[in-house]
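What follows is a single structure, and I will ask about it in a moment.
Apart from one protein chain that is not included, each protein chain of the complex appears where it belongs.
Per-chain numbering from 1; labels A and B assigned in written order.
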Amino acid sequence: MTSQENAAAKRTLGERIGALPKPWKITAMVLIAAFFYVLPLLEPPFISTPGADFGAVMFTVATYALVALGLNIVVGYAGLLDLGYVGFYAVGAYSVAVLTTYHAHWPFLLAVPVAVLAAMISGIILGAPTLRVRGDYLAIVTLGFGEIIRLVANNTAWLGEAGGINEIGKPPNADLFDVPHLNWDSGSPLLDVQDKTTVIKFGILDQIPYYWLALTVVIIILFADTLIKDSRVGRAWEATREDEDAAELMGVPTFKFKLLAFAMGAFVGGLSGALYATKTSFINPESFILILSILFVAAVVVGGQGNRWGVIVGAALVGYLPERFRGFEEWRILVFGLALMVLATYRPQGLLPPRRTLRARQVEQEMDALEGESTA
Amino acid sequence: MHTKHTLRTLAALAAAGLALTACGTTGDSSDTADSGGGPACDLKIAFMGALTGPAAGLGVGAVNGAELAIDQYNDEHPDCKVTFSKNDSQSDPKQAPGVAKSIIDDAKVVGLVGPLFSGESEAADPLLNEAGLPMITASATKPTLSEQGWTFFHRILGNDETQGPEVAKVLTDVANSTKPFTISDDSPYGQFLTGAASDALGDSLVGTDKIATGQRDFESTVTKVLSSKADAVFFGGYYPEGEVLIKQLRSGGWDGTFVVPDGVKDKEYIEVAGPAGDGTLVTCPCVPGDKITEFAKAYQAKFNEEPGTYGPEAYDAANVFLDGIADGVKDRAAMNDYVNGYDKDGITKHVKFTENGESSEIPIWLYKVKGGEYVAVKQLA
Partner (left out) sequence: MDVQFLIDNIFTLTITGLVLGSVYALVALGYTMVYGVLQLINFAHSEVFMYGTFAATFTVMALGGTRDTSTGGAILMLLLALVAAMLVSGAIALVLERVAYRPLLRRNAPKLVVLISSIGASFVLAEIMGLRDKITKFVGLDDSLSAYVTRARNNVQFPDVVDPVRLFKIGDYNVNSIDLLILGSAILMMVGVDQFVRRSRLGRGIRAVAQDPESAALMGVNSTRVIQVTFLIGGLMAGAAAFFFVLKYTVTRYDVGFILGVKAFTAAVLGGIGNLRGALLGGLILGVAENYGSALFGTEWKDVVAFLLLVLILLFRPTGLLGEALGKSRA
């Protein structure tokens, strides 16, 4: 009586949202999306970051979310441990940089597809020989790959060497209208007519238009991700991840699907790198160090690998928290390390574990309940 | 049940939102009281550079020099003080834009001393220029910085284009080298300066090599130097690598003359290199702080140590801004005009800027490591 009813009543928030009728769901999503677009303009008092430009922080969070989604495909869906994801990020960024500056002067929008393609190709080049090796070795090889990319950029003259490349091309502008920010200095929100964002002008100072661009890309990728996960491809990944040998036996060409996961992860990573390059307009090898790969993996694992919302939450934490607490700058990495250890010990499945884990747990609960009853 | 609940919450939120926007704009309640014709009294001067992290040694000298100038000004103008805003970028090009933005957003800042390094300047100066904040760097020496068309950029010391040939001259004339060897690190500063020096040396150069920042074992570099039988080596880079490099060169059995630029000129180099560093020749577009007795005394009194590298330059840079404030400048645009027209003696040189922000006078000094400190030898240019 009791445990079965409890199991039925304890529906998670995710399930309750999923159970709403479709028009409500769509409205809710549109509202939530709109909220995120407007967020940097609102500059809410506790969330906004003192000492760092809030728009820039939101952009970082958006690009990290994009990266986390891409890495989620590789790590979460396909179960491949990739410690060199920053390599794809770098390939995307450098492709855009090289094409839009002194080498070719292409417009930014034309350079992006090339950058993404380059990243995908590098993913395939990396994956083809290495995906045949065992899990942990894959981690090391990918780590090596990420570092090789950075070192090659550091030592090659036409990639700018250590000095990097600056004046990277921007997306096209459309000078439509100005939107003022909110100013909370006096305690209640006022419209600050001096602090404005132009829709849509991609300049140097104002990062918010870049954030909007990144957010749009994130939403598009989220859609694509939903479609793919529920398709044959997603199921093949799940089978490969859970038990590769059994999947092979059942006729799943695991190698091809692993390579596909790599290529798609590289695609998204390269896209994120391209956005990063255009926003900062100056990149150098220091922007793509190993610790960034580790940060990305941490975002995915901490958030909940395999759960697209979880990894976004993870990315938001990883991108936002260090900037929010900038005063404690010196302690940032220490706190980050401690957080990783604590989270790994006490919540290893991540903050938002993928639904299958929940389903599996519920099944376990029901079985326990049944067994408990039968022995009672 | 659910729908009613959600409807109610949505309605409440919408109402709250509307209520908030009804509160008005900041244009209504304007804080800026008109203070009349005298100097504005709540202005700030900012500094941007490495206050922590591996490059902090060079940052400390500069920030202290600027702070001394501001303190002296505040002593003379007790009713109208200027605040000093120190901003730590760790001289990291990744952090620089964010730090620059927060300086820009502080409307009271009318001038920036910095950024400290060339690498972070490349990342941050576009933002600073776009925002119209006048900057005077007392230490970033990469020449291309003044060629970007940044009207708000100024440099109060010589750049590497002038330092490069002087380095070559030091190798040939002072060190009497017939077989010079140049080593560069992988920073923009090091690469450019070493490249300029190598070009000036021309055919007499017996070899070059490149190391990476953070590298600690230089065996293959030492081997290259030894096998080229070089009698003098110029290392273009910073002190964390320089101090280890010279030790390994010496213990590898090399006893030629070691020449380094201002990036190595830090007391840590002397401490860590120890006897291996004795006799190192140092070129610097900076003026010996201890030669400027008034400044040196005041610096010593305040910070309890000798003036650091770039201290006097930063002092002069801060004074340019301070003179502007004393003269009644209240905003950034006016300050930039003031700096462009500045024509007065500083403690390092006669301070005046060319059209693209370079300093008109460029003294370059030669130092030598002797007895555990940097002793000024002579002025090269």
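We adopt the following convention: contacts are C-beta pairs under 8 Å (C-beta built on N, C-alpha and C of every residue); 3 or more make two chains touch, one makes a residue touch a chain.
Here the structure is a predicted model, which is why all the values come from computation and not from measurement.
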item	value
Chains in view touching the one left out	A, B
Candidate in contact with the missing chain, chosen from A:L99, A:A119 or A:L143	A:L143
Residue touching the undisplayed chain, where the options are A:L191, A:V302 or A:L352	A:V302
Contact residue for the chain not shown (choose from B:D106, B:D217, B:D327 or B:E373)	B:D217
Per the touch definition above, residue among B:A200, B:V272 or B:A381 touching the missing chain	B:V272
Options B:D92, B:E243, B:D316 or B:E358, residue touching the unrepresented chain	B:E243
Chain B, residues in touch with the chain not shown (by the definition above)	52-54, 56-57, 186, 209-212, 214-221, 223-224, 226-227, 240, 243-244, 247-248, 251, 253, 268, 271-272, 274-275
Hidden partner interface residues of chain A, rising order	75, 81, 129-130, 133-137, 139-141, 143-145, 147-148, 151-152, 154-155, 290, 294, 297-298, 301-302, 305, 330-331, 333-334, 336-341, 343-345, 348
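To be clear about the criterion, only the chains that are shown with their structure count from here on.
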item	value
Centroid distance [mean C-alpha coordinates] between chain B and chain A, Å	36
Chain B partner contacts - residues on chain A that touch it in the complex	16, 20, 24, 51-53, 56, 154-155, 161-164, 166-167, 180, 183, 186, 188-194, 203-205, 280-282, 284, 286-287, 323, 329-330
Contact set on chain B toward chain A in their complex	2-3, 6, 20-21, 23-29, 52, 88, 92-94, 97-98, 101-102, 104-105, 119, 122-123, 126-127, 130-131, 186-188, 191-192, 210, 212-213
